[in-house]
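Right, one structure below, let's go through it.
Only one protein chain is missing; all other protein chains are in place.
The block that comes next holds chain A.
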């Protein structure tokens, strides 16, 4: 059997620095290949070569046995390769059908040729969707669809173009668990239809579940390859980072102390959260688990003063929390948002400007800002959060890897000396190595006496890190588990409200 796509000694240098080197691999037709590796391991460069964005500097690619050297994204598309990214290439103001036909609308005959044949378009779109067993109305505009449904539209578009190889790059980052399940069914469907899939993700359990084979990249090299049966998750991690990661999660250095930092009593916002009560103590890491839409992120925004609450009471060290984010930061809150690009960082501003923004008013000297103190603060933060960066003053945050960007988002709060950190999905899009550094940082913050409220949709993470886990469902806190009683099945069950957990 010939491979659908074959790499022979493929390599790519950037100004003499190899991003991918001497990579040889066969991708058999009709299989799902899981491609894993840390950020910067060369996955993106490899995908860009397949997609015709960059040309290899060494070796070659073969597509169905023929030399394949795409000069543009259009060449790759014409060959039958489709990409599905986390940022979708869809038009949210158009309908599902229009999105499918955007590069070739069916036309009315004869003199009416300038006009789109809307009925033909609708019927053919319905046909494509039915072939995928997708239950999507072709006439709906995309902005009324959920992120998961939009992703399915993207898949439908790939199929509509008769793609033979479909590449998924971190497709689940913005999906709910249910949408993720649906996506996985769609991927199973693709395999059953004889399509080939490359699936790239940091969520190793998903890779393991979906893939037939695994390929691991590290420092631009293919360091591991084989059937999925040979790769359990510890081996995947080991291969990716090139050493044994004895524990991704830190052993907690100090136990939680007595005094409550955050006390929430009966907090309600109609339709968002209902009668939420919880307490975070000094030195404690409280996990907040729940499905998307369960009210966990909404609770964080209300606590930070970004959205209003109708009833109830939230206190920080005994003082009621009031006002907007500015006042609450002064009271001792810090908020690491789930959207670091949109809400956490000034992407084109320097690392230093980002790191010093929340505390900028404290860095005043007798004559305006004190440039030395700003530089010193940024430098000290770089060391504290173990930031890998060259030039704090000139390098824009955009140039950092996801993990290092996240370290900036957390680090920028430290000079404001927060008593309570709210961290919403602190390791989203962060590779394993940086992830364990961020966990270490969180442990140190707790050991120094801050309280941490950690929101995550990865239960593993919460179970590895937290002292207690509260579960939210439909706006309510439905259960709280102590570390000694952590039980994956029961926590997930309470998130779905299938059973009640232990009341705290």
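The criterion applied here is as follows: a contact is a pair of C-beta atoms (placed from the backbone, for glycine too) under 8 Å apart; a residue touches a chain by one contact, two chains touch by 3 or more; residues count from 1.
Everything that follows uses one rule, which is that contacts and distances are computed from a predicted model.
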Listed names "succinate dehydrogenase", "Sarcosine oxidase subunit beta", "ABC transporter permease" or "histidine kinase", with the criterion being the UniProt name of the chain not displayed: "ABC transporter permease"
Contact with the hidden chain (one of A:143, A:313 or A:361): A:361
Contact residue for the chain not shown (choose from A:344, A:402 or A:475): A:344
Touch residues of chain A, complete complex, unshown partner: 304, 306, 324-326, 329-330, 335, 337, 342-349, 353, 356-358, 360-361, 363-364, 367-369, 371, 395-396, 398-399, 412, 416
